Every structure is written in C-alpha cells, then in structure tokens.
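Worksheet: the structure to be examined is printed underneath.
The other protein chains are all here in position, but one chain of the complex has been omitted.
Coming up: subunit A.
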C-alpha cells in the first residue's frame, strides 16, 4: 500500500529544474505528481513517476543526487472538507505529517493526496481504519 517517490537535490541556480525534466523527458519517463520544496540555497524536487527505477538511474548518470522514499497516496473526495477529514483521523492517532502534496486525478471525482509520514505503517492502518482509500503504488504509476 506504499508508493515509491523519488527525491532529487537541486541547487538554486538557473536551469537545474529544466535539466531534470529534460533528462526525464528524453528517457521517456512520465511525471505523475510533483512537489518542489525550496530554500534560498537549494530545493528538493519530489516526484511520482511511471518508471522510478529508470528515472533514478538516468538522473544519477547525470550527476544528480537521488533518493527513494516511501510515501502514502490517499484518495480524498474532491469537495469542501475532504482533506480536513483525513487530517482529523491522523490527528486522533497522533500521527505527524512530514509533508504532503496533492494532485487531482484526471477525469475522476477524487483528488489524490501524497503524504510523507515518519510512521508510515501506523498511518496506513489509521487511514484504512477510518474508511479512506489508500492507493497502491502500481495504480498510481499507471494512472
């Protein structure tokens, strides 16, 4: 029930983000979801892609620092209060969210939220226990 995300270290200088997307594009890799966290010196680009092994390999070959992280994808009703319900159920179990980002599923009625927890298994249990749909990685990569 976990999703593999790849994270890339990017220095804050012009052209680096473009370089990452160019390398992925040339390798025929499709980006399913992304989030960019930045500071004044550097940024971390987090990606869900259709072929993470290949993405990791081509980026490493180009000298980028890449790591893999397990995240959790949760379906959330695309309506007011949808996200709030998820967060409340996590709060009840005292589960901390490290970071999160969202994307809206194509042609669907649901949005998908990607969560990074420090206690991933506990979080999945809590989410399922509260009736939410946790998406399998394979489904997400192939969306």
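Heads up, the rule we're going with is that contacts are C-beta pairs under 8 Å (C-beta built on N, C-alpha and C of every residue); 3 or more make two chains touch, one makes a residue touch a chain; residues count from 1.
By our rule, contacts and distances are computed from a predicted model.
Trainee: Have a look at "Type I-E CRISPR-associated protein Cas7/Cse4/CasC", "Phenylacetate-coenzyme A ligase", "Putative dihydroorotase" or "Decarboxylase" and point out the UniProt protein name belonging to the hidden chain.
Mentor: Its UniProt record gives the name "Phenylacetate-coenzyme A ligase".
Trainee: Which subunit A residues touch the hidden chain?
Mentor: Here the touching residues of subunit A are 5, 7, 9-11, 16, 37, 39, 41-42, 44, 46, 63-67, 69, 98-99, 116.
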